[in-house]
Each structure stands twice: as C-alpha cells, then as structure tokens.
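Following this message is one structure expressed as structure tokens.
Removed: one protein chain of the complex. Kept in place: all other protein chains.
Per-chain numbering from 1; labels A and B assigned in written order.
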Amino acid sequence: MKKYSAFSLVRNAISHNRRWREAWRSPEPRPEYDAIIVGGGGHGLATAYYLAKEHGVRNVAVLEKGWIGGGNTGRNTTIVRSNYLWTEASLLYEHSMKLWEGLSQDLNYNVMFSQRGVYNLGHTLQDMRDIERRVNANRLNGIDAEVVSAEQIRKDIPFINTSPDARYPILGASLQRRAGVARHDAVAWGFARAADKLGVDIIEQCEVTAINRDGGTVTGVETTRGTIRSPKVGVVVAGNASVLAAMAGLRLPIESHPLQALVSEPLKPVIDTVIMSNAVHGYISQSDKGELVIGAGIDAYNGYGQRGSFPTIEHTMQAIIELFPVLSRVRMLRQWGGIVDVCPDACPIISKTPVGGLYFNCGWGTGGFKATPGSGWVFAHTIAQDRPHELNAPFDLERFTTGALIDEHGAAAVAH
Amino acid sequence: MLLIECPWCGERAETEFSYGGEAGIARPADPDALGDAEWADYLFNRSNPRGAHRELWNHAQGCRRWFGVERDTVTYRISGSFRLSGGVGKRED
Partner (left out) sequence: MQPQRLPAGGRIDRSKPISFRFDGRKLEGYAGDTLASALLANGVSIVGRSFKLRRPRGIVGSGAEEPNAIMQIGKGAHAQPNLRATQVELYNGLVARTTKGWPGARFDIGAINDLFGKVFSAGFYYKTFMRPKSWWRLYERIIRASAGFGRAPTEKDPDRYEHRNAHCDVLVAGGGPAGLAAALVAGQAGARVILADAQNEFGGSLLGTKHSIGDARADEWIARTVEQLAALDNVTLLPRSTVFGYYDHNFLAIAERCTDHLPEEERTGVRQRLWRVRAKQVVLAQGAFERPLAFCNNDRPGVMLASAVSRYIRRYAVRPGKRAVVFTNNDSAYETAIDLAEAGAAVVIVDSRMGGAGSVAERAANAGISMLTGHIVTDVVGRRRVRGVRVAGWSGNPSYLVESSIRIECDLLAMSGGWSPAVHLHSQAGGSNEWDTDRLCFVPGAATQANVSAGACNGMWSLRDCLREGMESGRAAASRCGFDAADVDLPTTRQGHDNPPQPLWRVPADAEPERCPKQFLDFQNDTSVADIRLAVREGYRNVEHVKRYTALGFGTDQGKLGNIIGMAVLAECLGKSIPEVGTTTFRPAFTPVSFGVGAGENVGDLYDPVRKTAIHEWHVAAGAPMENVGQWHRPWYFPRDGEDLHAAVARECLAARQSLGIMDASTLGKIDARGRDVVEFLERVYTHNVGKMKVGRCAYGIMLGEDGMVLDDGVMARLGEEHFYLTTTTGGAANVLAWLESWLQTEWPELEVFLTSLTDHFSTIAVVGPNSRKVLEKVGCSIDLGKDGFPFMTVKEAELGGYPVQLFRVSFSGELAFEINIDSGYALAMWETVMAAGEEYGITPYGTESMHVLRAEKGFVIVGQDTDGSVTPVDLGMNWLLSKDKDYLGKRSLARPDCVRSDRKQLVGLLSSDNSTVLPEGTQLVEVPDAPVPVPMCGHVTSSYMSACLGHPIALALVAGGRVRKGETVYAAMPGREPLPVTIAAPVFYDPKGERQHV
C-alpha cells in the first residue's frame, strides 16, 4: 500500500491517477480465522484494526452484510465530544477523543477531525445546574470543559437567538473546545485501509445467518458466503444487535429506533462550531462543503426501516428556527434515517457474554460515532484478552442485573 | 407518518398517539421470588425483533386508551390493532 501524502497526489496526477492502489482488498472468506468481527461499520473496522495493531491478532475477518460504513457510520451527524457526566462514560469517550486527535496520522487517511468546539446549550435553571455539574466533573476527569455565559455565546455564535424573550432563552452553555466533527465515511474507509494493510480480511456482502456454538462456546458463524470458523466472534452491529443476539440465544436490554437527520443545501460558512440543545431538541453544525448538518429526534417506535416519520423532521426544523431564526429560509436538501440501538441507561454494552468467545459491542444509541476509535480499541482488548479493559469493565451486561447502570439519561433530569 | 387504528376511535395520525413499547411483558406476580437476573430480564430485556412486533400504543391525544398494535418493524406495515383485556398483564386478548 502506498502512503498517502501531498507528494503522492502530485506524483499520481502526473501518471493520470492510474497507479493508485485499492484502499482495501476484496478477499474471499477463508474457512477459519483467529477472530471474526461481525459488522463492518466504523466500530467493527476499528476493532479489527486495533486487534491487529495493538494485540497482534492479524488473522481477522470483518464480515459486513452490505457495504462497509453503510449503517450508522455513514448516517450520523459526525459529532465527536467527550464531555459526558459520569466518570465511567467520560473516561471511555475521552480515551476515544485522544485517539481521534491522532487518527488521521495513525491511519494515514485524513478523517478531517475538526476540533471546532461543541456547545451544549442550557435553557432553564435546571439545565444550568446540570451543565455546572457536568463541566465540573469533566474538569476533574481531565477533560476540557467550560461553562460559557449567554453573553459569550452571543459573541461566539453569530445569529443564534439569545433573546431573553425566546420561548426557551439561552442561559448559557457548556463548551468543549476539543470537541468537533469528523468526516464519517472517511473513518470507515481509513480504518478499513489500515486494517487491511495489517492483514485483516474485510469481506463485504457477507451476511451472518447463524452463530455456531458448541456447548457454551462459540465456534464460528454461518454466512451467506459459507461457514467460517473462529474461536472468537465479536458482534458490533448497532441497530441489529438484538437480531444477532437472538442467533446465540441471548436477549439484550436494547431497542432499535429510527433516528433521523437532515442536511441543508450548501451555504457559505455561517456556523463554525457545533451547537446542541436538549430542551429545544436539535443539533447543528456546518460541513466543510457548506451543508448544515442537523440531527433530529429519535422516533418513539421500534424500527429497522432506516427512516422515520415526517413530524420528527418538522419538530427539528422548528427547533432550528427557534435557535437560529435566520435559517428559516434555508432549505432542506435531504433527510434520512439510521437505526439506533438504545440502552436503558444511554450507555453502551461492551461486554463478554454468557457464550464463551462471543462478545457484544452495542447499545451506543444516538452517540456511537464519537466513540468509534475508543470503542474499537477497548473491544479489541476485550476480545484479545478475553476480559474487558478497565475502561469498558463498567459497561458489561452484568450491570443490568446488579443495577449498576451508568445513567446518562438521568443526567438530563426530567422532573422538576 | 404512521396511520394507526385506535380500536375505539378509528384510524388516526401517529401524532395523536404515544408509544408504549413491546406488548406482552407481564409484571411478575411475585417479584421477590425472582433472582436478580430474572428481574433484570423483565425490567430491561426486550425481544426487539426485526419483523412482526406486537406493541402498545396509547391514544394520548384522543380517548387516552391503551391498546395493542401488530406492526412490522422493517416495513412499518400495521396488520391490526387489538384491545387489551383480561387482567393478564401487558398482554392482548
């Protein structure tokens, strides 16, 4: 594989771009691997990459039923941040953040990680209490975080509605300056290319139809491209986690829901940071191409359809206009949906299972993209060592039995 | 936007309803008799199928009654609504 650089671009341009090599191979599946990763999204590809890179496990296959990065990896609003409330969550996401900060260089693939800051707006006194609590916790955990005033927001973010007469006036915000956005497709492709270079077989159009077990131990998988044996199977399939779990006789505390998003037509830069609001439900950033990338709410019903209901989009547009009245005349270009795997405590499951050699990484809900490198890193560790890393130990399946939930839902307290 | 049939009011737009999740999860008669894992199964685990799903809906902006719907979670097609009855937990007739 040739290294990517400005030099390689020029040299290849001279040879009319005919000498570029494939970013990853399309191998036929072999009958046996040391480890199989089910799911060729960002998390699965990152898992394979770190298995090879950090643990020397290179005889690995990533099995993807469609095309890599085709699920939530390629459908999200690309926000990366680590300012979570609970220590368990924030350390996990912060580990991911540190990987993001060197990811383009590590993968030799520009994932365009842009640390343009993320504002979480507070609209009520309780929001501000929660922001104080979270920011203070972040700082003690070594995560950059600050509380910014409405005055500061007015200066930092042109055109945002800071009127005290707004239905939900902006009272302040938390700001994580190191947070930002990344180019989602590039993350999948970059991990794929780097993993492939280390020997990982990335096998697309290969759907797992059964998880083979012998007694209480996994022995491999059945796929649409034949049986593949392996003593270790890591499943990281987001919205389809329950379906794969059922193949191994497991039940998960997960429900799959549509989550929608939309983009506007490309505009000259108007928002150069990321703005999120819970009370006025919407989040918005502007891509390098100029499209406003806007996250909508989750649809209430269970759904695997990668689409949701239009009222959800209407509410999102209302929220965006509430925050940015000047965007009312801007037009939605495209809307779409993904399938999010929602856990009761809004935290992931990165865990061993009652089946030996079978590992699950799921439950990321609406926030998985930001964790992509970190999720892969700890999951690789869990698979390679057959025990969780201390970063993901709290995120085991057992917590639903013991009650040791990590309640990031509760962090956004509801009653008052 | 889904079109949902309330068994009492007829077909109405999804926006009139609120969703109640999987149907048929009966509250254990004697919770104290359950082990932690069994209790957790009731509390958190869901079948979350890809395909036919029996689920609860509430006609929140209408008659406020709860009822069941059988819906495909991939096509979103609804094959029917049903009333709840019988005091057998979150189950249908």
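As a working rule, a residue touches a chain if its C-beta (ideal position, glycine included) is under 8 Å from a C-beta of that chain, and two chains touch if they have at least 3 such contacts.
Treat the numbers as computed from the prediction; the structure is a model and nothing was measured.
Asks: Among A:Thr87, A:Gln152, A:Asn212 or A:Thr227, which residue is in contact with the omitted chain in the full complex?
Replies: Answer from the full complex: A:Thr87 touches the omitted chain.
Asks: Tell me which of A:Leu198, A:Ala246, A:Ile321 or A:Ala393 is the one touching the absent chain.
Replies: Of the listed residues, the one touching the omitted chain is A:Ile321.
Asks: Sort through A:Ala137, A:Leu252 or A:Val274 and give me the one touching the missing partner chain.
Replies: Answer from the full complex: A:Ala137 touches the omitted chain.
Asks: Across the whole complex, list the residues on chain B that are touched by the chain not included here.
Replies: Residue positions of chain B that touch the missing chain: 1-3, 13, 18, 20, 26-27, 30-32, 34, 36, 39, 43, 56, 58, 60, 64-66, 75-76, 78, 84-87, 89-90.
Asks: In terms of residues, what is the contact footprint of the unshown chain on chain A?
Replies: Looking at chain A, the ones touching the missing chain are residues 4-6, 8-10, 12-14, 16-18, 20-26, 66-70, 74, 87, 91, 102, 104-105, 108-115, 123-126, 128-137, 139-142, 146, 159, 167-168, 183, 185-186, 189-190, 204, 264-270, 272, 286-290, 305, 307, 309-310, 313-314, 317-318, 320-322, 325-336, 344, 399, 401-405, 407, 409-411, 413-416.
FYI, only the chains that are shown with their structure count from here on.
Asks: Based only on mean CA positions, could you tell me how far chain A sits from chain B in angstrom?
Replies: Those two chain centres are 29 Å apart.
Asks: With touch defined as at the start, can you tell me which chain A residues reach chain B in the complex?
Replies: 240, 242-243, 246, 251-256, 300-305, 309-311, 344, 400-403
Asks: Tell me, which parts of chain B touch chain A in their complex?
Replies: Against chain A, the touching part of chain B is residues 1-2, 14-15, 18-19, 21-22, 36-37, 39-41, 43-50, 53, 55, 71, 73-76.
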